[in-house]
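Just below is one structure, and these are the notes that go with it.
All protein chains but one are shown in place.
Moving on, here comes subunit A:
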Amino acid sequence: MHVPSTVAARLPIASDMDLTWIRQYVRQVTAELGFGLVQQTKLVTAASELARNALVHGGGGEMEVTQVARGRVRGLRLVFSDSGPGIADTELALSDGYTSGGGLGLGLGGARRLVHEFTLDSRPGQGTTVTITAWASEPPAPRKAV
């Protein structure tokens, strides 16, 4: 798989297979951005939760990927959007253990804990957009001139 160094991609969320692909994609991009193993795993897991929510609760959608920088620290911003039924009570949806289906109710609240920045934007009938950002804990080591 080739991933360009400046990432700007949209990945569909329409099936189980797309979730697998999203996990692999986020793993690869975070590794390339110099995320540590734990940091990679956290973002991959959060992405998996939010993509599955978009699929299961939102009827499918997409993930938009943007590479961000804060000084020399690099990060990754992921936007999950769907045009499903939306969430009436976002605070309730974020609380651990709340599920409208047969889940554990850990996905939303858990994803929020796993990333550095988290925004949930949703209204009934308007779909749902969740934006998360995670930063590589340390700036990648500068390349030495040969």
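The rule is short, and it goes like this: a contact is a pair of C-beta atoms (placed from the backbone, for glycine too) under 8 Å apart; a residue touches a chain by one contact, two chains touch by 3 or more; residues count from 1.
Basically, contacts and distances are computed from a predicted model.
Enquirer: For the chain not present in this complex, what protein name does its UniProt entry give, out of "Cystine transport system ATP-binding protein", "Amino acid ABC transporter permease", "STAS domain-containing protein" or "Molybdopterin dehydrogenase"?
Expert: From the choices "Cystine transport system ATP-binding protein", "Amino acid ABC transporter permease", "STAS domain-containing protein" or "Molybdopterin dehydrogenase", the unshown chain carries the UniProt name "STAS domain-containing protein".
Enquirer: Give me the subunit A residues in contact with the hidden chain, please.
Expert: Subunit A touches the chain not shown through residues 16-17, 19-20, 23-24, 27, 37-38, 40-42, 44-45, 48-49, 52, 96, 103-104, 106-107, 109-110, 113-114.
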